[in-house]
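Below is one structure, written out as structure tokens, with a few remarks after it.
The complex appears here without one of its protein chains, the remainder shown in place.
In this document, chain identifiers A and B correspond to the written order of the chains, with residue numbering beginning at 1 in each.
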Amino acid sequence: MNKEAPLSITERDFILNALREDVRLDGREADQLRPLKVSFGEEYGHVKVQLGRTSLIVRISAEVTKPHDDRPFDGLFTIAMELTAMGSPAWDNGRQGDLETYVTNVLDRVVRHSNALDTESLCILKGVSCWSIRADVHVTDYDGNLIDAACIGIMAGLQHFRRQDAVVKDGQVIVYGLDERVPVALNITHKPLSVTFHTFDEGKRVIIDATRKEEQASEADVVIGINNAGDVCFVSKFSGSPVDAMVFVDKTSVALEKVKEINAIIDKALQADLSKRAKNGMAEQSRAENDR
Amino acid sequence: MSSPLVLLPGDEVPSEYLPATNSAPLRLGPGLRLLTQPPSSSPSSSSPSHVLTATQAGILSTDNKRNAVSIFSSPNRRYIPTPNDLVIAQVHHSSQDYFHCMITPQTPHVVLGQLAFEGATKKTRPMLKQGDLVYARVLSVGLGAGAEIELTCVNPATGKAEPGGLGHLTGGMVFDISTGMAARLMRASSSSSDQQDGVAGLVVLDELGKKLEKAGGFEIAVGRNGKVWVDCSNGGDAAVKATVAIGRCLTTIDEHDLGPADQKKLVSRILREMKIDV
């Protein structure tokens, strides 16, 4: 079917009427995110994002390949997102829907085209070998705002990921295992995130982090990609009814505030994971010493 | 019954768990099937030639009064239409004689006769549009492949909307809940509330009823297909907030499996958050 079931008139009317009274179905404010939880798995670059009832898993992986002929100094970076029936019964396995195309496109622009990951640092040997970084997004539960959740997952994953060390010796590329040499963090130039707004009531009501039902009831959506420094790297309004230009201006400051808030949550999770790993590493070291 | 018996598909139902035999035939509910055992397996024992086996994982539930036995399986499962169930259906389109409705997403539409409403005639039939909600009863599910499921909003025997409330649902809001929660709410809202701990472990409706009395009370309709319709149109200014509060209470209890004490706490907390005076 590849399409979520349409909303009933009752739901559509109620969501709109409630918003006119500044009430959302889950009791949130218009500018309030759902509870966000970012956690990391055992491997590097394994992230689980839970945003309200939307959840997804991002896995970052790296392999050595040959760079593109026209960009011999650049490594590769791809974002792979395939929506399966796991995230929502409305999605078909093995078929690309409109949502998948749209979300992949936005993620590409916010994260990849803004050069969040410095691809030049992925070059190992000019024109011969480079790292190819791949971010796989597995959507496990879909309840709206896929773009922001995926963006959070990818950015957290890139910051968490450590690739194997590789050196060039006499024209030969040597890749060291994760236990042979300290793995290398990726070079992140800045941390852009997207914030998606949905408009209602002829553009008079604007909310962030809409749930699936709110998305379906909305008139239009606006995506703003922005980093902590306030540099806007992406703005889009693909479909739906017109939105006043002032909304973009007003909401950019809201987006900045939210991006700072989200980045702080990611940083905190990264710090917690790092200290946990350090502790485990110490324990392992002392165990190894004891064995001797 | 001492402790509940958990069965997995393929497990036999031990005969001591079946209701004491009386004259009425045993009724099999969902999740069970009758198999004929090959007689040659153990000729010495006097085992019956028929065995009851489970087809779903869950708790064995027996009803001595109705002489029925069934399996209570996962509460998050998808709804499968069963005759006599009350459901909340959404009109998708209408044709000459029928409204074609959706009761669960990603499944074929079910039909509801244009005249299957209380007092409906060819001239006074209800005009339902796409997206309208109706509270209806499953009339028949048909047999065999390609059979259509039919709903009705009247009791065919009496021509009345029985129980009251069947028909077009106007206003209010509908919330999604699990099918297990829907079944529990159904029991809790249909029986009298004289029990201490509530019915089916739910005290939320009584609690909300007490606290929202001043705000005008509320109406509720539970569909076995995992939908619950709530309306507080008597609530005046607080109607929207009260509706949202009820919806949040029900979905949170469903999601976190809260016990009676936690349900009461949750009701108070959410009403406070929504700034509703009690």
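Note that a residue touches a chain if its C-beta (ideal position, glycine included) is under 8 Å from a C-beta of that chain, and two chains touch if they have at least 3 such contacts.
Following the convention adopted for this analysis, contacts and distances are computed from a predicted model.
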* Structure fact -> From the options "RBR-type E3 ubiquitin transferase", "Cytochrome oxidase c subunit VIb-domain-containing protein", "Exosome complex subunit Rrp46" or "NADH dehydrogenase [ubiquinone] iron-sulfur protein 1, mitochondrial", the chain left out of the display has the UniProt protein name "Exosome complex subunit Rrp46"
* Structure fact -> Note: the excluded chain touches shown chains A, B
* Structure fact -> Only one of A:6, A:27, A:41 or A:203 touches the unshown chain, namely A:41
* In the whole complex, what residues of chain B lie against the chain that is missing from view? -> 1, 3-4, 6, 8-11, 31, 33, 55-59, 72-78, 80-81, 106-108, 141, 144-146, 180, 184, 197, 200-202, 255, 257, 259
* **Residues of chain A in contact with the chain not shown** => 1-2, 41-43, 46, 53, 55, 57, 59-61, 80, 82, 84-89, 92-94, 134, 136, 138, 140-143
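Rule of thumb we're sticking to: only the chains that are shown with their structure count from here on.
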* Asked: How many Å are there between the centre of chain A and the centre of chain B, using C-alpha atoms for each centre?
  -> 39
* **Residues of chain B defined as touching chain A within the complex** => 90, 102, 105-106, 129, 131-133, 169-174, 229, 240-241, 243-244, 247-248, 270, 273-274
* Write out the stretch or stretches of chain A touching chain B in their complex. => 1, 4-12, 14, 17-18, 21, 23-27, 89-90
